[in-house]
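As you look at this complex, bear in mind that one protein chain is not there, while each of the others sits in place.
This part shows chain A:
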Amino acid sequence: MFDPLALAVALPLLGALLVTMLPGWSRALGMLTALATTVVALWLTVTVWGGASLHSDLGGWGVPLGIALRADGLAAALVAMANLVALAISINATGYFGTAESSRKFWPLWLLLWSALNGLFLAADLFNLYVMLELLGLSAAALGALTGTREAAEANLRYLLVGLLGSMTYLLGVALLYTAYGTLDLEQVAASLTPGPVALSALALMVGGLLLKAALFPLHFWLPPAHANAPAPVSAALSALVVKAAIYLVLRLWLDLFDGIVTEAAGMLLGLLGAGAVLWGSWRALRAERLKLLAAYSTVAQVGYLFMFLPLLTATPDGPERERLLTALVLLALTHGFAKAGFFLAAGLVQKSTGHDRIRELGGAAQSLPAATFTLGLAGVALIGLPPSGTFFAKWVLVGQAIALGQWWWALVVMAGTLLAAAYVFRVLARAFNREPTPKCFLTDPRTEIPALLLAALSALGVGLAAQPIAVLLGAGD
């Protein structure tokens, strides 16, 4: 019963049921669930870090019939990040939504999303992954429409449909594999997979569907309106976590399932799309008029960096270089998760206090909210890729490996992306310096400000310097 794998998925699901039945207690029950789930997730991570590879078959049904969960280093790293971010978002949400009607609607959907997220990171077979993906998409779209405005409804309907299309395409690929190999377990399929038209079609369908969900340029069109119009805590979860889940799955397929199938040309294609995402997303972020739209486009760009690793991973033979590259990739994903969540929460604070988030008119607001401004600054450090954030060291490895492989053009993309990111981050931060009087105190509303600040501080100062333990975690459980 005390299996961290099962608990990490079941606890938030149970919590979601409870808050649905007892809406009057939703805040207290929600927070309790959030705390318990995070503790379980960290326990899980520490166990994997200690060298154990976790595996469990729910209900005693083994492969190939039952529901199997497992955690290796990659999954554990993402679970730890996602649950810490989710806890911070929960605390922030208690202040953001208050006791209003929207709070009651928020908690059940949010805990459902949390459960799906953990399930997706921990699932061991292709069909469960599909179920979790679908659940994640549905709860995310519903949460995004929580503000009830016309724009939000429209954007999230589109998000829902795109998400469905993506998961359907993925499911087609799964069906192909099941027909050919008669199993859905990741390890079993990976072991029996042979290069050929079936494998290639399955790869194209599954990865293609997930690219839509991961919002890789030019399939990102749905992301900015959906993320920018959601309530701030939800935007944080969508940008920092939900997108990451799709990328995690791509990575899982790329590295584990289709390891022998993927070609350098396929990697190059995704890398080029990633480069396009970096340039286009950063450029649109620079032109964005609203803070949350800026953050959303910045996510498009940051997703691009993650995909730029794929051609290098494919071209690098197994060995210390490849491990370093993988560590850098995870470092980048974790840093972006913390940073973007912090950024969106801070944007929410600004929006709450001024009633809008138009960058041009932020002058006095930035000055009167030192904690929020600081959060934006720290998260900005991580988004630009300045040291000592994890992004900096990840880019160091990325550029180094690109030069070593003779693929120097990626270095140019990183340079351009860094400068564009600096431009869009400082376009916001420059508003914080003006002649308005300053408030007497640093914090104005600790319950909403501290979680955001901690997330941003973690992204700028914590994750990068902890690269070594993260590398150990990734190496563990293989």
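One rule holds for everything that comes next: contacts are C-beta pairs under 8 Å (C-beta built on N, C-alpha and C of every residue); 3 or more make two chains touch, one makes a residue touch a chain; residues count from 1.
Note that in this section contacts and distances are computed from a predicted model.
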{"item": "Absent chain [UniProt protein name; select from \"NuoM family protein\", \"Aminodeoxyfutalosine synthase\", \"Monovalent cation/H+ antiporter subunit D family protein\" or \"Substrate-binding domain-containing protein\"]", "value": "\"Monovalent cation/H+ antiporter subunit D family protein\""}
{"item": "Touch criterion as defined above, residue of A:141, A:241 or A:381 at the omitted chain", "value": "A:381"}
{"item": "Among A:28, A:52, A:100 or A:415, residue touching the chain not depicted", "value": "A:415"}
{"item": "Which of A:255, A:328 or A:376 contacts the chain that the document leaves out", "value": "A:328"}
{"item": "Option touching the unshown chain, where A:179, A:353 or A:434 are the choices", "value": "A:434"}
{"item": "Contact footprint on chain A, counting only the chain that is left out", "value": "320, 324, 327-328, 370, 374, 381, 386-388, 392-393, 395-397, 399-400, 403-404, 411, 415, 418-419, 422, 426, 430, 433-438, 440-442, 464-465, 467-468, 471"}
